[in-house]
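As you look at this complex, bear in mind that one protein chain is not there, while each of the others sits in place.
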Amino acid sequence: MSNDQEGLETLFDADIDREPVPRSQRLKRQFDLYVAAPCRVAMTDWRALVGTVIVAVFFLMGTLGVWLVDKPSSGDAPVLEPPFQNFDYILGTDTFGQPIGAQLIHATPDMFKMVIAGAVVSVGFAALVGVVSGFLRGTTVDTTLMSITDIIITIPGLPLVIVLVAIFQPESPYVIGVLLGLDNWPGLARTVRSQVLSIREESYVEASQIMGLSTGTILRRDVLAQLMPYITVNSALASRRIIFESVGLYFLGILPFTTFNWGVMMNIAYEGNALNRPDMYHFLTFPLLTIFLMSFGLVLFSQGMDSVFNVRLRARHASTIDDDGGHE
Amino acid sequence: MSNTETIFEVRDLNVTFQMNRGQSRVVRDADIDVARNETLGIIGESGSGKSMLASSFLNAVVEPGVTTGEVTFYPEDGNPVSVLDLSDSELNRFRWEAVAMVFQGAMSSFNPVTKIRTHFRETLQDHNRDIPAGMDRARDLLESVYLDPERILDSYAHELSGGMKQRALIALSLVLEPDVLVLDEPTAALDLLMQRSIVTLLRELQAEYDLTLVFITHDLPLLTKLADRIAVMYAFNIVEIGTTDDLLYNASHPYTRALLDTTPDLNVPVDEMDIIEGSKPDPVDQIPGCSYHPRCPLADDHCRSEEPAMMTVRNTQESACFYYNQAADAVPISAAPSHSPTTDTATDGGDR
Amino acid sequence: MSGNYFVKRVGQAVLTFFATVTLTFVLYQMMPGGPAEALRNVILQQQMGSGNTIDPARIEQLVAQYTNLESDAPIYVQYYQYMSSVFLEQDLGESLYENTAVTTLLADRIPWSMLISVYAMVIGYTGSIVLGAVMAFKEKSRFDSVSSVVVIGLNSTPYYVAGILFIFFFSIRNEFFPTGGRVGLGVEAGFNVAFMQSIAHHAALPILSMSVLGLGAALTMRGNSVRVLGEDYLRVAELRGLRNSRIATQYVGRNAVLPMYTQFMIGIAGVLSSSVIVEQIFSYPGVGMLVYEAIQVRNYPVLMGSLIVFTLVTVVAILIADLTYGFIDPRISAGGDNE
């Protein structure tokens, strides 16, 4: 019943002298809130800073690097050249005369494909199941989803992946990523669900419902926005896990050697008895270091994201909001 | 205090916190005496520093707060104890044996994974008390707060309602027979009915166990039902202190009067209820002069430049206002009866 | 703890296990060409050297013997037979290479893998809990920030990389520990000191490298402790003049460790899974090695059997965790949804 009352009319018709905010200023504000302020927060948090830099370097390796550095092949260079001797193959060469640096770089794109596929499957699926289940708490959908989750959570991931790999011999990095991501989602889905349940308890969600906002808006604005830090942090952690497992499986020789991979390099070096041959140390060390660095970067990145998503910190670093800090 | 024995003496008490934007002084130069077996009420808005004042009675201001000044405890027999100078082990003995404290977060004051019984036992044990005798006392105490002792002792905190937990905590606070019980907003999170019930129980407990009570709250009506004397805190300092009747019928600080006037009262016509204009003071950027001057109708240049010290209004009442004589006219209280039933006769520590 | 909850949880565990066994059956069926075809290829390869031709009926017979599947029977009959042999006869089929039942092979190896897994978890978690607690106690100190970086660093080292480094430094550079095996040559098996010592000596490095897996718990413990340190009940405990030792153990310790209990039990299962990689590095003959060897020659019955056994261990660990959690944390009432 929008019975237009007189008092209301006069109130809203009252002409207050307010200049409309120009569009450019609004855009500037949006930019400040969603881009500039988070960046400023990241600059103040060394974990976010270092993590982002490392992840960015790897990203450049996988994109620009591949384009700049030729794909290595056997006999490109002398065999087992030590590192830091020759500028063309600064990290030395392996037992087939392939430059190690170039191999590390060319292994990166497939690694990213694997990581992206795996993270999308594990975190995306977990978020979907967790949010749906949490939002429909107590319904048959919820109980069914959670029963399935409980079953899958118990099937040990690595042995299952090994069996699947042994049977199907996947070669595509996407497929491998998906397989590795599969065992990660149920645990996440459970936590996402319990987070959704506690978010639902917040008054502002109930208020949104009572104000008649659509379920989509509520999910997006009230639930997902609140879950974002959690999802981001877990994507980084899931990525790390996928790197660990895929490299491990390549290293064991369980995954087929069809591509450049840090694990494959380790396998060849390790099988070639690198541990006992000082002339091969670099062949084993650089892939190890690469994995370590990437994972270190991802963990730092995930921890740094905690503060980047912290609305209090962002508000403090936003230039379009004056924060006098005295309102506690 | 004239003719009653002092149990606590606080002098020049300051509590400061180091913050990013400067030093925050949350208690400033507070002086206060607590008489043995009295109930002293401390009233103030949230953020007025009253909880910090209360914590300093046990030298328990949370880190990184720094407490300076003198807090002296006078035991019934024995030498005065300088509370702020106690070593860690002395402090451990002093706490709960001489002074116990029930504070705001009582809802979660119990270890969630052990039974209430364990809380009593470990307290007795760590203070080297006889456990069977102590547990008998615990049962008596629980009964005197209207709880079923065996049921409560065998419960975990999450199985009890808020009011039950708070009463169990009061019983726990008395198990070592302390002389003083400090209560910091012990009823803030409870229903009014439970609040008033607890206040009634506290009066009974005080009489039964010869307690001195220090009761901190923002709820003035509740406090008047319990306290013998009331100290009013505004902006991190005590601005007025007097017997309950002194304050109710003869308040002489404009803030106290404004507070009385804004307190909802079932007997006051609603149209006469008022609000205090202006905003709360800031603990970092403290203003010169009287801290209440921006909100005070009596404020003049004197108030803006010089901070008033405590002035004696009568022998039981002091007020930190230059114009305490004029406060009654400047800030009328709509609810107050035209004359006080006790002012003429009240010349010492209250009405009992 | 109500009986109903017990029944419900056990029922759920059995259902989960049932689902996994079904999954292995499905996996057999999903093999390229079905189980018979896949196995035939393996068997043919195996027989190639001997020059014998082998008739199809014999292969059917062998497939049935190895996998408990009669590939010409209707699928539901196959399913029934497969399930009943697993559940009723505890028969997981037979290894393709040794004439040994898969159950026997696994039963031989499981104790060794459990040994290193459980110790790795216990050592990793104990270290983490102590470290995390100290970090929380010295929150924001130099020690805290340095330890955080160290823990993140260790956490970024895959356990197999840790294993390689350990071998390099402690077996090859300095011969403190053997590079492989589970017991020294010529040590007489049995309940004697030399044998026990040899076992410990051989297990030390695998345990150490797998314990890296538990280290992430240090940060969890730190977070939990910091949270508990800010709780009201901790402040009240201090006001009550309780002894510091009691506050540290009964208040901070207990409340901070409790939430990690379930994580720990599930962790054991996770560590056991990782043994596939670790045991290979250390040539430690446990289930992991068995699985690794089975993959090399496509010994499917052993692979499937291992998967079933791994699941069984996980199911049991989680079941124990759930059933006992109610005893150690009174807040989780029986039947409660512990989210």
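To keep things simple, chains are lettered A, B and C as they appear, and every chain counts its residues starting from 1.
Just so we're on the same page, a residue touches a chain if its C-beta (ideal position, glycine included) is under 8 Å from a C-beta of that chain, and two chains touch if they have at least 3 such contacts.
Quick note on the criterion: contacts and distances are computed from a predicted model.
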Assign the chain not included in the display its UniProt protein name, restricting the answer to "NuoM family protein", "Dihydroorotate dehydrogenase electron transfer subunit", "2-oxoacid oxidoreductase (ferredoxin)" or "ABC transporter ATP-binding protein".
-> "ABC transporter ATP-binding protein"
Considering the whole complex, which of B:Arg93, B:Arg117, B:Lys225 or B:His302 touches the chain not shown?
-> B:Lys225
From A:Asn86, A:Ser194 or A:Thr320, the answer for touching the chain not displayed is A:Thr320
Given the contact definition stated above, which residue among A:Thr149, A:Asn184, A:Gln226 or A:Ser246 touches the chain not shown here?
-> A:Gln226
Filtering B:Asp191, B:Glu208 or B:Asp300 for touch with the omitted chain leaves B:Asp191
Mind pulling the subunit A residues that touch the left-out chain?
-> 1-3, 5, 7-8, 11-12, 14, 16, 18, 20-21, 29, 33, 138-140, 142-144, 147, 202-204, 206-214, 217, 221-222, 225-226, 311-312, 315, 320-323, 327
Across the whole complex, the chain not displayed is touched by subunit B residues 45-46, 146, 161-164, 167, 191-197, 200, 203, 218-222, 224-225, 248, 259-260, 262-267, 270-271, 273-276, 335-337, 341
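Assume only the chains that are shown with their structure count from here on.
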Chain pair, most C-beta pairs within the contact cut-off = A-C
Find me the chain with the mean Cα position closest to the mean of all the protein Cα atoms on display.
-> A
CA centroid of subunit A to CA centroid of subunit B, Å = 52
Approximately how many whole Å separate the CA-defined centres of subunit B and subunit C?
-> 57
What residues of subunit C sit close enough to touch subunit A in their complex?
-> 12, 15-16, 19-20, 23, 27, 30-32, 38, 152-153, 155-158, 160-161, 164-165, 167-168, 172, 269-270, 272-274, 276-277, 280, 291-292, 295, 298, 300, 303-304, 306-307, 310-311, 313-315, 318, 339
Contacts from subunit B onto subunit C in the complex sit at residues 58, 60, 62, 91-97, 100-101, 103, 105-115, 122-123, 126-127, 156, 158, 169, 172
Subunit C residues touching subunit B - in the complex, by the definition given at the top = 231-233, 235-243, 246, 250-251, 254-255, 258, 328-331
